[in-house]
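A protein chain is absent from this complex, but the other protein chains hold their places.
Here the chain labels run A and B in written order, and each chain numbers its own residues starting at 1.
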Amino acid sequence: MPELAQTDATIRKPKIDLKMYGPAIALVILCIIGFSLNTAFLSEGNITNLLTRSAFIGIIAVGATFVITAGGIDLSVGSMAAAIAGIMIILMNALVDILGTGVLTVAVGAGCAVLLGALAGLANGLLTTKGKIEAFIVTLGTMGIFRSLVTYFADGGTLSLNFDIRGTYRPVYYDSLIGVPIPVWVFIIVAISGWFLMNRTTFGRYCTAIGSNEHVAQYSAINVNKIKTWTYVIQGLCVALATVIYVPRLGSASSSTGVLWELEAIAAVIIGGTVLKGGYGRIGGTILGALILTTIGNILNFTDLISNYLNGTMQGLIIIIAVWLQRADWGKSKD
Amino acid sequence: MQFGKIIAAGLISALAFAGAATAQDTIKIGVSYPTPTHAWAAGMNWHAEQAEARLEALYPDVDLILINSPDPAAQASALEDLVSIHGIDALVVLPFESEPLTDPVLNVKDSGALITVVDRGLSQPGIEDIYVAGNNPELGRISAQYMMTRLETGDNIVILRGIPTIIDNERFDAFMAEIEGSGINVLDHKHANWNRDDGFEVMQDFLSRFPDIDAVWAQDDDIAIGVVAALEQADRAGDGMFVVGGAGMKETIRGIMDGNELVPVDVLYPPSMIATAMDVTVAAFKSNGPVAGRYILGATLITQENAESFYFPDSPF
Partner (left out) sequence: MVVESPMASDGLLCADSLSKSFGTVPVLFSVSFSLRAGEVHALIGENGAGKSTLMKIMSGFHNPTSGRIIYDGKPVTLPPNGGAEALGIVLIHQELNLSEQMTVTENIFLGREIAKHGILDRPAMTARVVQLLADVGLNISPDTRISELSIAQKQMVEIAKAMSRNARVLIMDEPTAVLTEAETNILFKQVNRLRDQGVAIMFVSHKLHEVKEISDRVTVLRDGQWIGTSATSDLNLDDMARMMVGRELSDLYPPVNEPNVDADIALTVNGLHTKNITDISFELRRGEILGFSGLVGSGRTEVFEAVCGLTPMQAGTITTFGNEIRFASVAQARDAGIVYLTKDRKGRGLLLNEGMQTNLTLLALPQFANRLMLDRKKEAFALTRAVRRFDIRARDPNVRAKDMSGGNQQKLLLAKVMEADPKIVIIDEPTRGIDVGTKQQIYHFIAALAAEGVSIVVISSDMPEIIGISHRVIIMREGQIAGTVSGRDINETQIVRYAAGLNEETIHA
C-alpha cells in the first residue's frame, strides 16, 4: 500500500500519519470558519452548490493526479475544456436539424466530446513520449492552440447552445438523483474509479514507478512511453467529462471558458498530497484539494470582512497553509 | 444608425481640419484595436468591419485599414507599420492599455496623422484630435435610476461587479452615489469579472447567504446571464425579481423586445462606438464643418419600446 510505504519506518508510533490528514484538517477548519461567518454556509443548498461547483475542477484534477504521479504535467486542460465545449456546442446546434432536439443529439454531442478529449490527450501524450519533448512545453503549446481554436470558432465572441436543445440537456447539470445533483454523481464515480485505478491496478503501480524513477521502471519491464501516454489520455477523458457536465450550466462557451483551470487542477492535486515531481499520488487528497479550492471562493463570497481586492491573497495563503499542514515536520525528531 | 441620438455631449473644437487628402489621391485611415477575445470585443470587430464596407462604398477615395493585435506590444508595432508601410493620414485607435500605447500613438501623431482615440483614453492629454467613448459613470447612474423606479425603501439588492479596474470603479461609484438616500439596501457587492461562470457562482452564493433579494445589478450582460441561471436554479426568478445588466448584447436586447420580465431593460455601452469613431474621422476629411473634439456616447436605457433600434442580429454580440 503506497500510503503505508510512505510512513517512516524508524518511528515506532501508530501507523497513522497525521500529515496524511493535512488536507482534511484544512477543509474542516475552512468549514468551521464558513459556518461561523454565516450559518447558511452549511445549508443544504450551499453544500449542494459547493459540491457541484467542485465537480469540474475535481474531475479534471483526478486526471491530473495520474499525469503528475507519472512525472508529467498537463497545462492544456483549461483550454482543452473550452475547445471541447465549443466544438460540442457547434456540433449539437448543427445536429438539431438532423436529429432533432431529443436525447440523441445530446448523446452524440457528449460522445464526440469524450472522443475529442481522448484524442487531445493522446496528442499530448505522444508528443511527450514519442516526440521526446518536455511535457511542460508540449502542453504549453497545446494550451495556446486549444484556446485560440475556441476563439476562432466563436469569432472572438460566445458560442451559445441552441435554445431548443437546452431543455433536453439542462437536467444533466441541474437535476438530482436521490437528492444528489448529477454532476456530483459523476464526480463521485470518477473519484472512485480513479482511486481504484491508482491503488488497485497494475496501471496505478506503473504510474507510481515511472514517476518515482523512470530508469527503474524501464529496467522492470514497464513500457514507460505507453503508460505515460495513457495518463494523458485519461486526463483528456476527465476534461471531456467535466465539459459534458459544464456546458448545460450556462449553455455557452467562449474564450474565457476554463481560464486557469489547469492551475486550479494542479493546485488541487498538490494540496491533496501528490508530489509535484511524481512518484506518489493520492486521489483522495486530490478530491479534498478540489473541495478546498472551491470552499475558499465560496467563503469569500459569504463575507464582506475582507476587501474584494484581497481575494487572491486569501486564496494564496490558504493554499500555502494547506500544503504546509501536510509537509511540515509535525514534532518528528529527525536525526 | 443612431449616432445622432446617442451623442450626448460633444465639445467642438474650433479647429477645422484641412483635408490631408490634398497630398494624395486616397485618404488612408488606420484602425487599430485589440484582437477580440470576448464577446463585446467581437461585436466591436464586427461593427468596425461593417463600417469599413459602408464607408468605402460611400467614399471611393477612402481606404480603411483594420488591424487587430493580441497584446500592447503587438499593437505598438502595428501602429509603426501603419505609418511606415501604409503612410496613413489618420488613425482610429482603441488602445489595449493607456500607458504603454501613449508614446506609440504620439509617434503616429508626429507623422502628421489625425488621431482618433476610442473608449480608453491615453495617459497624456491633448494627443488625440477626436475622442469617442462610452460613459461609464453614466451607465452606473442610469442603472441606479431605473432601480429606483422599481424599488422602494427597504428593498434589498446585490451587485456583481466586473474586473477590478477604473472602468468598474467609475460605474460602481456612480451607481452608489445615485442610489444614496433612496432607502434601497445594497446587501453586498462582489467581483464577477464580466464573466458568465463567475456571475453564476457569485449569485449562487448570494442566494444562499441572503434569503431576501429584490433585484440584482449585474452591470454587464455576460454576468447577467450567469445571474439568471443561478436565479432559475434556486427558483427565485419570480416575485418581481429583476436583473439589470449592461453593454447591449443582442440576446439580451432580443429578450427585452420579447418582454422578458427578469431582464426587462439594458444599459447601453455599445461596441459600435468604433464605427462612430470611424464615421467621425472620415467626416474630418469629408465634412465642411468642424469635427475635432470629444464625443461621449450616452448610456441609453434600452427598454421594450426602443430596443429594436439597438438590435443587430448579425453581430456576434
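Here, a residue touches a chain if its C-beta (ideal position, glycine included) is under 8 Å from a C-beta of that chain, and two chains touch if they have at least 3 such contacts.
Keep in mind the model is a prediction, meaning the values are calculated, not measured.
Asks: Going by the stated contact criterion, tell me the shown chains that border the hidden chain.
Replies: Result: the unshown chain touches A.
Asks: I'm checking contacts with the chain that's been left out. Which of A:22, A:63, A:109 or A:279 qualifies?
Replies: Spelled out, the listed residue whose C-beta touches the missing chain is A:279.
Asks: Tell me which of A:21, A:35, A:174 or A:203 is the one touching the absent chain.
Replies: Missing-chain contact among the listed residues: A:203.
Asks: Applying the definition given at the start, please give the residues of chain A touching the unseen chain.
Replies: The missing chain touches chain A at positions 2, 4-7, 9-12, 15, 197, 200-203, 205-206, 208-209, 212-213, 215-223, 279-280, 333, 335.
In the analysis below, only the chains that are shown with their structure count from here on.
Asks: With chain centres taken as the means of their Cα atoms, state the distance from chain A to chain B in Å.
Replies: The computed centroid separation for chain A versus chain B comes out at 36 Å.
Asks: Can you name the residues of chain B that touch chain A in the complex?
Replies: Touch list, chain B to chain A: 35-39, 41-43, 45-46, 161, 164, 188-191, 195-197, 200-202, 204-209, 222, 225-226, 229, 233-234, 251, 316-317.
Asks: Please give the residue numbers of chain A that touch chain B in the complex, ascending.
Replies: My answer: residues 38, 40-41, 43, 45-46, 49, 53, 151, 154-158, 160, 174, 249-250, 252, 254-257, 297-298, 300-302, 304, 308-309, 311.
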